[in-house]
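One chain of protein is taken out of this complex; the other chains stay put.
As written, the chains take the letters A, B and C, and residue 1 is the first residue of each chain.
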Amino acid sequence: MVVPLVRVQAETFDPAAESRRITQGRTDIGAVVTFTGLCRSEGGSLAALELEHYPGMAEDELLRVAGEALSRWPLQGVTILHRFGRIAPGDDIVLVVTASAHRRAAFESADFLMDYLKTRAPFWKKEHPVCGEPGGWVAAKTADDQAAGRW
Amino acid sequence: MVVPLVRVQAETFDPAAESRRITQGRTDIGAVVTFTGLCRSEGGSLAALELEHYPGMAEDELLRVAGEALSRWPLQGVTILHRFGRIAPGDDIVLVVTASAHRRAAFESADFLMDYLKTRAPFWKKEHPVCGEPGGWVAAKTADDQAAGRW
Amino acid sequence: MKVLYFAWLRERIGKAEEEITFPPGTRTVGEAMAHLALLGEEYAYAFENPSIIRIALDRRHVPHDCPLGTARELAFFPPMTGG
Partner (left out) sequence: MKVLYFAWLRERIGKAEEEITFPPGTRTVGEAMAHLALLGEEYAYAFENPSIIRIALDRRHVPHDCPLGTARELAFFPPMTGG
């Protein structure tokens, strides 16, 4: 019985510590995949992203998404961390860690988790440009819905 | 011009440090994928793996495989580290790190690198069982060839 | 019922949450949204394109024709852009 770890937090995170938390003291894990999503500066035009979320529902949805991955792949660990608040270019936004006996399950489930959480987890990005007024809300991409539709 | 980092070493490695080496001081990377391959104990029956390699050619092939990924995906960083020598269950064997502006390229190229290096990089695993004589050489899997054939 | 707004819906309406008593006969979450759109200019602006609005009932995604039932928390927000 694998219990997924899910956290929504303002603080930055440590991918290595999260991997270790899953693998430590075990010898049945053959593959660990980590995905880190970072804030890009968009060619220097972006001062920061502001991430709004729906407290309570955000954690619930990440848990549902993690549970869905556990039901589809034979995993020995799943972690999803998602930050909120002001995030500067170069900083982490989201971390997904999956662990399995075999590499295909680890890769596929991490890929799935990112696709799924993008279209299900209640987070919204607002762009703060270097010049001018705090700007627009990032528009959802059709490509993200299509990516989630692959699974 | 992205220069891949490739290392063949007896020592263990630090996935977080390798990620940071790629992302540090940059704001154009949106996605980092790390894959860590670990030694499994096979239900407690394995005392250690012994990894033999072809010095010189191993580094060359990893560089070729990394170069192939760079030619196929728009990457901002590629790292491949592969260990040799005696490796205990729970310890790392191989690390692949890919970084890109977008998550699809980072996921696909890391997946590709693992498939490709399995069938191209001159490494061989020998199993040392807990009981009995130092055992057999691990047989290559048809599944690995098929996986590499996907790309 | 507790009603929540997020992202540009929150900004357009000018508040993050409020208590709303929906008129008797309000059956679905979509009908609840149609009622909100009549509460003033800022609401009309927020809900000007109802088909793109996502709705959560007691913190679960639901389609617009989902019955309100006995839920306690209703949330409206734009398509999500996390990750």
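Things worth noting here:
Assume contacts are C-beta pairs under 8 Å (C-beta built on N, C-alpha and C of every residue); 3 or more make two chains touch, one makes a residue touch a chain.
These figures come from a predicted structure and were not determined experimentally.
Displayed chains that the missing chain touches over the full complex: B (touch as defined at the top). The chain omitted from view is touched by exactly one of B:V6, B:A66 or B:V94, namely B:V94.
Along chain B, the points of touch with the absent chain fall at residues 37, 51-54, 56-58, 60-61, 82, 93-94, 114, 117-126, 137-140, 144.
Please note the rule applied: only the chains that are shown with their structure count from here on.
Each chain gets a centre from its C-alpha atoms; the one nearest the centre of all protein C-alpha atoms is A.
If each chain is reduced to the centroid of its CA atoms, chain B and chain C end up 48 Å from each other. Chain geometry summary: the mean Cα position of chain A and that of chain C are 26 Å apart. The set of chain A residues that touch two or more partner chains comprises 37, 114. In chain C, no position touches at least two other chains.
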